[in-house]
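Here you go, one structure.
All protein chains of the complex are present and in place, except for one that has been dropped.
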Amino acid sequence: MNSFAWASARTIAEAATAATTTVSDAMVASPDAIDGGTKSVVKAGGIDLLDLLKENLLTPGTVVSLKEVPGLDAVAEEQGGGLRIGSMATLANLAGHPVLRRFYPALADAIQGSASPQLRNVATLGGNLLQRPRCWYLRATEFHCLRKGGGHCFAISGENQYHAIFNNRPCAIVHPSTAATVLVALGASVELTNAEGSVRRLLLEDFFVAPDTDVQRENDLSAQEILTAVLLPPVPASLHMAHLRQGEKESFDWPLADVAVVLELDRDGSCKRASIVLGAAAPVPYRATAAEAVLAGKRIDESAVREAGHAALAGATPLDKNAYKLPLFEALVRRAVLKALA
Amino acid sequence: MAADGTTRTEKFPFGIASVGLGEVDRQVPIDEPPPLAPNAELAVIGKPIPRQNGRAKVTGATRFTVDVTLPGMLYGKILRSPLPHAEIRAIDVSAAARHPGVCAVLPVARSDDPSASVVRYIGAPVAAIAAVTMAAAEEALRLIRVDYNLLPFVVDVDKARESTAPLVHDSGSVPPGHASGFPAPTGLPLNGNVRGPAVASRGDVAQGFAQAGVVVEGEYRTQVQTHCCMEPHAIVADWRPDGLTVYMSTQFTAGVRHELAAEFGLPLSRVRVVVDGMGGGFGSKSMLSKYGRVAVALSRQAQAPVRIALDREEEQMDSGNRPGTWQRLRIGARRDGSLTAISLVGYGTAGVGLGAGVGNIAQALYACPNFETAQFDVFTNAGPGCAMRGPGNTPGAWGLEQAIDELALRLSIDPVVLRDRIDPSPVRREERRIGADRIGWQHRHAPGADPGPIKRGLGVAQSLWGANVQINSACEVRVMRDGSVEVLSGVQDIGTGIGTVLAQVVAEVFGLRPEDIAIRIGDTDFPAGPPSYGSRTTASITPPARTAAWRVLQELYREAALALNAATGDLTASAGRIFVRDEPSRGMNFGEAAARLRTDQISAVASRSDDYGGFRRRMGDAALAEQDLGGVQFAQVAVDTETGIIRVERVVAVQDCGRPINPLQIESQVQGGVLMGLSYALYENRILDQHTGRMVNPNLEQYKLAGPREAPAIDVVVLENYQGQSATDAYGIAEPSNIATAPAIANAVYNAIGVRLRSTPMTPAAVFAALGKVPSGSQ
Partner (left out) sequence: MVDAVSAFIGQQAAAEGSSLTALGPGAVPISLKVNGVAQTLQVEPRMTLAEALRGPLGLTGTKVACDRGACSACTVWLDGTTVCSCMTLAVEVAGRSVTTIEGLANGSQLHPVQAAFIEHDALQCGFCTPGMVMSCAALLERSPDPTAEEVQRAISGHICRCGTYPHVVAATLAAAKA
């Protein structure tokens, strides 16, 4: 890692003021640039940041820790019945949190299945949502790819077995956050606070940025903002949800595919509304709207489940090494719907 | 033979204990001990003793090479080529040399020397720095200016075979031998990037196929696998005016010492190699290697100790690998299963190196009068391969054992029954019998028979490994006047627990407990030990340990006999005492006998004698025993045909290693072999980006190793297979336990889904392609 100074913010304002750049912006450079270490970035758990620093993908002059900012890790029930999760809440605390387990079990499952016990003890939900993609071309300085300011996506005609099957031009990354798959399905929002204390809230789904909007970042965070909370809407009793993931291995692996299903059922058991999101499928968590349409307004029987699985992959444009994701996703969508109904 | 050529006749236990033991007569040198009884009659040999260095390891006290710090030690770092094939026009180290923290600079590649001016893979060493801190070394490395001229390159093995492929080597740069140090067959033709064939044959294959009632043919591929030792390659080189001491994470202290002496023009007596904790080798740490050479040269230049420890990226790109292979195997057989012909063509890539073969398992495992093989090395611009746990035979078994499985299906003969017909080994017959029973082979159904998306299956495969013996192995045993006992050898413990085994062997001789024996190993100041590769450590060093202990015991007997007024031949040592065999009350404690010694300590050094029944072959410092090592493994898998995921639920591994000395450690070894084989079958893959030649997964995150949740239930059975060949009759097990696992899993997968996967790793993409759910070109 390069030599950097260390500062510990005591307030959101301090952190937002001290940070001069987002990590994404700091990683955009010309291949030979030595940025001279003038930038300051914010650190949450630091699991992604340390990885990037050790690979020399960014060389900040100062790292500003959020650990000392009080209240950022709090999990609190909102007055309307929703849940406010502080961005610094660790994945370990969330995976075992009684309110998540009871009311948002799919989210607890997704978080529990991420990373390793050691990393979950330190990694935060905010960091998890903001982490950079795992694309191995992005993660190596030797490849000056599109996302880092270069002219070329190496994955599209390269080693793309773990890359996107939807919306994979001009960049083929998959969004790396498994929690995000469920959060998007739940209609979660994020809260961003700036140095003046102004707050903006937007749907997580809208917070993510597609490559054809801006290929150099995955989200709409600006350097002057801190992600301070994730807001979950209330969960009526009629809401059923499930999350499934499949890694190449079960021990500590990134998913080849993961699926979140949230179903709102009518009193007679038919499906009023469906939310089906595919993770590790596209640069942003992918809303399988065609599959959702298959289930909405219907009594979900075996044939509807099969049809939904099939519809989820409509419009997929697999690359030459990741077509296997299609049958895999189809199976996971079917199984996740059944699990949600169980 | 004893030094003066005299021997005596002795009767040794012979055969497989679970089948029934007989006896065999052997000629034993008169200065070697009498035969050891079968394990059941012994006090500590054959018992599951906890390893003697366990406490140090679980408390973090064990010093690995990366933990060694010497006063004034510098940190070395190697600059590596960022290009897969380039000519170096200039190297300018002057700015680096001026860095205040730098104490030595070593160019490795040279622009002015045609034999050293070309780099041929990303990661190839170019220059090296030793500095007062690692940070200074890294900074200084960035100051080195290299002018590269990129040359055409090729990393795909199929493309490299084409006549129009860019040339990886010129005539002068083809390596003379394998990176593991084994000599390569000389004089083989080189056509473009293809070197070979290395051929072997017996009988008349054309006639053999003509006689066949059925012929199966298949092509099989295996990936490049990296060793992923948890401790990286590491060395601390301490060059001093009076000699060179090197601490190294090595599998062969004696061999490294020889290399250092030769390379740096030093007498052996002025070179010392030391290793205490050693964090895994698996074949990649057998030699001094480039990084070792560099560390010593830097130390000599700086006149200070220098430590070089590779980081994980360097480990993945340039510390050796198991070559990838492609083979076409054709097997002809009569209707009753007897084989008439085997024809094997293999192409493999060890990157810029040699040694990409599929071994001799197809040639040696089954009875077949007609055989031919032609094996080729294909050069690619990638890091050189080297030996990895069962080199050759591991990818070889992947092909052979699936082909035999296919043959069994074609003949409608059970795969275990077929092997009973064609496998001449009584040991493997017994292993098949035990394993089939344990796995429940009788419940095996027809391929693909399970309804529903999760389909289970059973499969079997066998391993064969030559029982290597290092004749150049010696061991010293000392008894002190206070009754303490030491065993000393340069042999190294790379995780197998050889120290504990030595303690058991020596304790058995003296009638002591293993914890009474102090083990001093891993230091070339002690008698030179064998390498810990080729599964030969136990076979090489335990007989000298027993022999040396026995010789020392005779001296103790002489002292005790005088005091007891008995004949030395009447004495025995057991349960901490030395006493008259027929009058146990007439004796003394071991310590009392030691107290009678004329001097503070007595010792004997013994070296490995020839196998009593003779070796099959001698090759310099090493030899091959008459009987091969082997094993039979059965796997039970569950294939989720909707997700493409293969789950290995159970493996039964039935192995042999002569006389098993420590069943607890052996079980660990076999479990380790099975897990490595499983990982090879399902997850691991060194992936190169075709356009740049760069490894895209040089880490432990995207290079996927089997983790705790992938571990199946592993049932280990180890035969006692007495052969009467040495003072301990004990052999190794590391490689035989790794060779059969992948094909056993593949055969179980076939049984589960009725489709054969012929390439490793068996990823979900591969399973879907086999099931026709995804076009195979789009894997």
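Labels A and B are assigned to the chains in the order they are written; within every chain, residues are numbered from 1.
Please note the rule applied: contacts are C-beta pairs under 8 Å (C-beta built on N, C-alpha and C of every residue); 3 or more make two chains touch, one makes a residue touch a chain.
The shown structure was predicted, so the numbers you read here are calculated from the model rather than taken from an experiment.
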Among listed residues B:G5, B:G20, B:G60 or B:P189, the absent chain is touched only by B:G60
Answer key for B:L675, B:L719, B:I739 or B:V774 versus the chain not shown reads B:L675
By the document's definition of touch, the residue of B:A198, B:L700 or B:V755 touching the omitted chain is B:L700
Interface residues of chain A toward the undisplayed chain are 1-11, 13-14, 17-18, 36-38, 40, 46-47, 50-51, 53-54, 61-65, 67, 92, 115-119, 121-122, 195, 250-252
On chain B, the omitted chain is touched by residues 48, 50-51, 53-64, 66-67, 227-232, 277-280, 282, 311-312, 494-497, 664-665, 667-669, 671-676, 699-701, 705, 707-709, 711, 713-714
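Basically, only the chains that are shown with their structure count from here on.
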The chain A residues in contact with chain B across the complex are 3, 134, 136-137, 140, 142-143, 154, 157-159, 161-162, 246, 248-253, 256, 318, 320-324, 326-328, 330-332, 335
Counting only contacts in the complex, chain B reaches chain A at residues 82, 135, 453, 642-645, 682-683, 687, 689-692, 694, 696-697, 702, 704, 706-710, 763-765, 768-769, 773-775, 777-779
